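Shown here: the complex without one of its protein chains, the others still in place.
For chain A:
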């Protein structure tokens, strides 16, 4: 019988990106004994890759900004499917969370009067993103990491969670193994926070790291929690498309915020061709006005390059399909043109976008101060996730919380850039606080030893089958191809039905994976666990996308190309039925209080 190393906590946080670390810090501050489990080394989570900035209505650059505008922008961006309570709390609490980061050592770029500087971003009415050049995520995760290590949290690095454990219907902790030696671990806990990030690895072209295999979502689903909004997968409009080995790697929206423009192979600035009615009032009608906006003119409206991500991604897709794409299947994103408008543009670009300059120089041998980049859509972010209570972040399983990308609600049908980093700290903090409260109010848990042994036996099965079994890397690759081709930016019923069949077959193959070698840092073995989770999220995305018969936000249905007001009344909620089948249903939105409705009306 496999042995387990045992650890005991009040609050167990799974995931050590921005949300997980913020939750752990908060739970620790509330007096809880905190354990953190993460799949990579500390400080390597996907947060490190976030570039543009953190959205918060500090009003340092434009004093017309406040939480009400931020709230309305977020709801509009999410096409009103957002959990309005989360959007409200997020807009109200983000400024405080940014100031908190500064108090812990984060060093944001400054205004001339010494305040935190803010930049323009897609979907935000005013310059709202506090930033550090274009490496804001690194600044945030390092700040949280360096502050966190002095708070007493115990970090279990490079561990994979196999299963969440229940005591009756209540959460009781988790079990998993460490990558280094493959030793099984048990972390019992009175409350668990899932902060495991997204699902981008289910697709072939993605900006996400290897870790983004939907582990938290699959773990929660298996433990009985509900998932929501799974059809809304954000394709970031600008990933690198060349060279092929870097395809998918993100090019920050900050490039467009600083004046970068999108052009097709004919040199046309095509974003002016199709501006949605919802945004007509707020969008520049000339190149001249758009430029003035990016340079801080308060009387100018934003250029169409800064429309929401779903829209920009689809416009790029349209240009490529119409044969007006760049040589490698994208379009051109040009920041170098600003030399026509400003002296010393080279230094300006290097100072404002140092990480992009470096990335293109190193990986594509291209100088962005002199030449345009080739970009195209890349799978970037999951708006959907674990359904949680807007205030406490608790899921439908008592004691199980979720925060950050793993949780659904804040972003509705489409996330605005910059709202992710603020989501992490606002709801990481809330999840940590309420998890500690839950742990305080509830007694110790009992672990079901049989459940532990079942999880360990299942995890070891690929070794029993040996190298003759299915190659897990190949299954992962086939799943990514399936999702990319059949459940991507443009969706249609027949293709999604094909995808469901394919996922079914791949799941069967995934049960026959075989592994050579031993349990020591065996990447092949780790992949067998990841693909099990990827199957769950891929099926959930596809089923939700099939059910939502309309186009809204990140979901574009070729067979239902219009937005349908009837569908605007529902979220799609997924749960596991008693017989293990995936149940998909419409769930009516909670009515919005009148005062919030009024805010939205006023901001139109």
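As a working rule, contacts are C-beta pairs under 8 Å (C-beta built on N, C-alpha and C of every residue); 3 or more make two chains touch, one makes a residue touch a chain; residues count from 1.
Keep this in mind: contacts and distances are computed from a predicted model.
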Key: Record-based protein name (UniProt) of the chain missing from this complex, from "DNA helicase", "ABC transporter permease", "FAD binding domain-containing protein" or "Succinate dehydrogenase/fumarate reductase iron-sulfur subunit"   = "Succinate dehydrogenase/fumarate reductase iron-sulfur subunit"
Query = Which is it among A:238, A:359 or A:414 that touches the chain not included here?
reply = A:359
Query = Which listed residue (A:31, A:168 or A:243) would be found touching the missing chain in the intact complex?
reply = A:243
Query = Out of A:7, A:337 or A:473, which is the one that touches the chain we can't see?
reply = A:473
Note = Given A:149, A:322, A:342 or A:441, the correct residue touching the omitted chain is A:149
Remark   = Missing-chain contact, candidates A:18, A:43 or A:214, resolves to A:43
Task = In the full complex, which bits of chain A touch the chain not displayed? Write them out.
result = 40-46, 48-49, 99, 102-105, 107-110, 112-117, 132-133, 135, 138-139, 142, 146-147, 149-150, 155, 157, 180, 209-211, 242-246, 249-250, 355, 358-359, 362-365, 467, 471-474, 477, 515-518, 520-525
